[in-house]
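Note that one protein chain is taken out, while the other chains of the complex remain in position.
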Amino acid sequence: MHPVLRTVLQRLGLGIVTLLAVSVIIFSSLEMLPGGYAENILGQSATPETVAAFKRELGLDRPATVRYFEWIGKAVQGDFGSSYSGLSGSMKRDVSATIAPRLYNTFFLAAMAAIIAVPLSLVLGAMAALYRNSWFDRIVNSVTLTTIAMPEFFIAYILVYVLAVKLKLFYPNSTVSIGTPFLEHVYRAALPAITMTLVIIAHMMRMTRAAIINLLASPYIEMAQLKGVSKSDVVRRHALPNAWAPIATVIAFNLAYLVVGVVVVEVVFVYPGIGQLMVDAVSSRDMPVVQACALIFAATYILLNLLADIVSIVTNPRLLHPK
Amino acid sequence: MVTDKKRVKGETLLDIRGLKIDGYSDDVWNPIVKGIDLTLKRGEVLGLIGESGAGKSTLGLAAMGFARPGCRISAGTIVFDGMDLIAASEEQRRALWGSRIAYVAQSAAASFNPAHHIIDQTVETAVAHNIMTREKAEADARDLYKRLQLPKPDTIGDRFPHQVSGGQLQRAMTAMAMSCRPDLIIFDEPTTALDVTTQVEVLAAMRDIVEQFDTAAIYITHDLAVVAQMAHRIMVLRYGNLVEEATTRAMLKAPTQEYTRSLWAVRKLQKPEAISDDIALRIHNVDASYSGSLKVLDNVTVQVPRGRTVAVVGESGSGKSTLARAITGLLPPSRGEIYFNGKPLPRSLHERDKDTLRRIQMIYQSADTALNPRQKVRDIIGRPLEFYLGLKGADRDRRVVELLESIELNESYIDRLPGEMSGGQKQRISIARALAAEPEIIICDEVTSALDQIVQEEILSLLMRLQKQTNVSYLFITHDIATVRAISDEIVVMHQGKVVQQGPKSKVLSPPFPAYTELLLSSVPEMDPDWLTGLLAKRSKKVKAATA
Partner (left out) sequence: MNTATTPARVIKARRSVMENIRRNLKTAPLTAWFGMIVILFYAICAIFAPLLAPYGESEIVGKAYQLSSPENWLGTDQIGRDTLSRLIFGARNTIGIALITTLISFIVGGSLGVLAALQRGVLDQGISRVVDAFLAIPVLIFALMMLAVVGKSLINLIIILALLDSTRVFRLSRAVALNSVVMDYVESARLRGEGMRWIVFREIVPNILPPLITEFGLRFCFVFLTISALSFLGVGIQPPTADWGSMVAESKSLISFGRAAPLYPAAAIALLTVAVNFVVDWFLHKTSGLRDGH
């Protein structure tokens, strides 16, 4: 087998194993509680009978392994079971149906932020690296160092205060629903998207700058200069072909960061995404929803890193052209 | 076209006057090159020699008008063929680089771009500067590969850098430098990273091609014997200053400066060989391997007599360092036995008692990694005294000072950290730490190869004096034949995990040689400008005789 294919398959296998391990961790989190989840919820005054009845209602009376395989088997098909809330009522809320529209909203928001942030930070980061120690680089360095340290909600509320409340350019709350037209959706999601862009752009620029400086310090770059290769050709012919792996890593890292960042930003702007859903479910301790959200977040995270690693593998000349 | 220009021998090609270069470190500019004058005529090969910190690489790059990031040219002029390189614009300099001045770096593996074919990189400058069409440049590159005696010259260019060996890559880089037939090539330690037998081939190829095209060159190295084969004239540098300048023959025959003489200090060390039958350590039919697969040691038998020095010599991958790991118990042998004072030694480190551990000590190649940077000399030398001999407090300190004196350092060093000492001083501390345990055997793993010549000579002399005083045995692992000649009583030659030859020094170093010993010994450059020519003639005669 070709080494590239072999390495990619190995990496894919590792990704699947990680995903399974993570699903076990997420599932078993419920089992780790000393005394059990049902007892904890009902409190110490509950009689054994009420605990048993509550467990039966939640389906917690069966062995954990059976429940795990049932859960993961259905989750693979996109079915996350029923929510705990409204259990005793006549209408059982379907977790997947609750999540689906919100997942769309979250990806919509993340995509908006990524479309602005990724190209902008790659270009600015590369420029800071190429003109390092210039005034441009120094300003970029101080500004990004300041912004990466700030909590998302600080940036968010400053933007709300200035752009929405004072200048009245946007709504302070980003309420959208299934019927919202595309452009209206874009407009309403603009403020959260700008917030997320500002948050990750700083990270991404710094990482891009560091990766490119590291690349430019390679002896073969100095050799190319000493061969009289023009500045643009040094970058285009000698740096770029070796830059895909570090750049892919930077992008994946930051998109993963973006996925986590949405939780806080959605709450600030009351944007109906999966992050807000998860926070609400945590407050009401609605475990099927919490676990489903956690699994989706973790899977996105794993998938992004997997993609970056595969880009690194297929652009590595040592693997592409074995001895 | 550059190649059409008539090259007039005797005309000045490069003229450097009063050059000063500073390097930025610890928030200040420190001088690296302190006012150097240098002239080079067309077709002339100039050797720049010096030890670490001499500023020779910085000077070599400055000859191209290039200063590395963190370096700056602070004074002087650099005139190349009538053009002032310092005053010239970056564009003008770049037009010269690669086409009229070329550079060959120390590490070919790092200096080739891993993403492109070798031939694409070879012809890059010629094509980019419109000196040749791509077809013509590629044909020319293949011709150069052939002249440099690369295997399969027609197809080797279609490979990627990681697909060929280090010696081949170094020759490919020479072809790359030659591609535009430059007026000047800077060779920056091009063979330092290579094994000695590979070095000969590369040296021969480089010298040959420079002669064929009558190219001027600056050859930078720390090895005088190497530069003697390449250069017409030699400049000796030290701490950024010129020590001495003369034609190669004059310098080798009659150096005027003491420092120049010290550059071959180790070669002048002599030790009369002494044989002994009192065997302290006997390695018997030992096999060893990492992770069970490939044998790194294959049926190795070596004896170390008491109070004597056994040199184990071989190139990288010969298994000589693995031998040290097998003896110390870090890598238990998979077969065979090691006897210490006649008794079998437990295989693994953990099975050995404290007293056995005390009797076998080790000194490493790099004192930088062998001494804990956060411990003071008092603790570094004091710990074995406390651990093995139970010395404490003032007794311990008194003994530390005694040991410091025995390694020719005074007691003021007792509170120093390794970072506050020079390379030679640090290696002395390593020796004192080994001696503190009062061992019977010290394994010395390449202990001098990271040091400058004159420091090497001092360390070797110290080791010999200490051996006389304490009757300790040395198992001396090295790749350097000059060191072997200087200190050994017996020699073990290793190649690919096997012992090729062993015996008293006088016997191993005189004919008849087994084939590998002969190759190894004959590949070591000598302080004779005609050595390489002679060797090549001898080898080709042999090949002819063999084919006839």
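The chains carry the letters A and B, assigned in the order they are written, with residues numbered from 1 in each.
In this section, contacts are C-beta pairs under 8 Å (C-beta built on N, C-alpha and C of every residue); 3 or more make two chains touch, one makes a residue touch a chain.
The model shown is predicted, which means the values in this text are computed figures rather than measured ones.
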item	value
Chains shown that the absent chain touches, full complex	A, B
Contact partner of the left-out chain, one of A:Phe153, A:Tyr187 or A:Trp244	A:Phe153
Residue among B:Ala75, B:Ala193 or B:Met464 touching the omitted chain	B:Ala193
Options A:Val140, A:Met223, A:Ala243 or A:Ala256, residue touching the unrepresented chain	A:Ala256
Where the missing chain touches subunit B, by residue	23-25, 27, 30, 32, 50-54, 56-57, 69-70, 106, 189, 192-193, 220-222, 239, 328-330, 349, 352, 354, 357, 361-362, 364, 366, 369-375, 383-384, 387-388, 415-416, 419-423, 433, 437, 449-452
Residue numbers in subunit A that touch the chain omitted from display	18-19, 21-22, 25-26, 29-30, 32-33, 37, 40, 132-133, 142, 145-146, 148-154, 157-158, 160-161, 165-166, 172, 213, 216-217, 256, 259-260, 263-264, 267-268, 278-279, 281-283, 285-287, 290-291, 293-294, 297-298, 301-302, 305
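Heads up, the rule we're going with is that only the chains that are shown with their structure count from here on.
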item	value
Complex contacts: residues of subunit B adjacent to subunit A	61, 64, 66, 68, 94-99, 102-103, 105, 107, 110-116, 124-125, 128-129, 159-160, 162-163, 176
Residues of subunit A that touch subunit B when the two form their complex	218-220, 222-230, 233, 237-238, 241-242, 317-318, 321, 323
